[in-house]
Structure formats: structure tokens, C-alpha cells
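I am attaching a structure below and will ask some questions about it afterwards.
Excluded from the complex is one protein chain; the other protein chains are retained at their positions.
Now for subunit A:
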Amino acid sequence: MKTKWLFPNRFWLIGWLVFVPSTILGLAAMYADFKIGWLTAHWLSESITITSGNSITHLMDNQDLTDEVAAIGIIAGLLLIAFSREKVEDEMIGQLRLEALQWSVYANYIILAIAILTVYDDAFFNVMIYNMFTVLLVFIIRFRWLIYRNNHILLAL
């Protein structure tokens, strides 16, 4: 069967190899303020002038790109994991893929709606950060589960 918009099977592994280090980097940047020195973009740096009373302070706001690299890496990795062809990519797998995608979009927005009602201020900013990746993450988990269940029923018969 011809399937559109899917990566070749081997990209699944590449996806994991990009996703795992990017996630570790992202979490380190978010919770431990970890920065990679050479990822500081001096050409994007801005100088900030703070005036309070008679004192004037000049600060250089160095633009650190660690979190940008981590986020792009997570997105690229998740896309490759989610949309790489199965070894035998046939129409039933295609249907499971679609079902999982719809399920994950529903699940994602239900969770987001609950978060909108229960989480506020700075904490909600964290929700938004995680929400950038949850559609793909939930999709991958759901899709693997559907395939596992399908194979499991097969063994039980």
C-alpha cells in the first residue's frame, strides 16, 4: 500500500537518538538552569539599560540557545518516532495510526482544558511548555499500545 507523508523505517531509531538527549538537555535547561557555553548567541545579545533613581546600570542580556536547541530536538525526534513507517506498513497499520492520532488530539485538549481550569500563573507557563510536545507523545504511546494490543489478541487466539 502506498502511504504518504511517512519517513522510512530506519528513521524511527534516529528519532529516539535525537529525542532522548534533547529531552535530557531540555529538562536540565529548565530545572537546573543548564546552559551550553558555545550555544550563546552573541549576535542576538541585547544591552539593557536599567535606570533607577540616579544610578544607571548597563546589562548585557546574552541570548542562550540551549532551550531552543532542546525544543527543536524534541520536536524533530518525536516527529521521526511518530511518523516513521512500520516494517510492514499496510492499510490496517494506517488505520491504527489515524485512530491513535485522533485519540491523542482529544486526550491532549481534554488534559489542556483541565489544566486551564486548575493551573494558574507561572505554573501554567510550564503547562504550555509541556503541551508543545504532548500531542506527539500521547500519539506515540497510544499507537504503540494499539499495535501491542493487536498483536496480543493475535497470540491469544
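The definition used in the following text is that a contact is a pair of C-beta atoms (placed from the backbone, for glycine too) under 8 Å apart; a residue touches a chain by one contact, two chains touch by 3 or more; residues count from 1.
Note that in this section contacts and distances are computed from a predicted model.
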item	value
Absent chain [UniProt protein name; select from "ABC-type branched-subunit amino acid transport system permease subunit", "XRE family transcriptional regulator", "Protein-methionine-sulfoxide reductase heme-binding subunit MsrQ" or "3-isopropylmalate dehydratase small subunit"]	"XRE family transcriptional regulator"
Options A:A32, A:I50, A:L117 or A:I153, residue touching the unrepresented chain	A:I153
Contact residue for the chain not shown (choose from A:A41, A:M60 or A:M92)	A:M92
Contact set of subunit A toward the excluded chain (per top definition)	1, 86, 88, 90-93, 95, 150-151, 153-154, 157
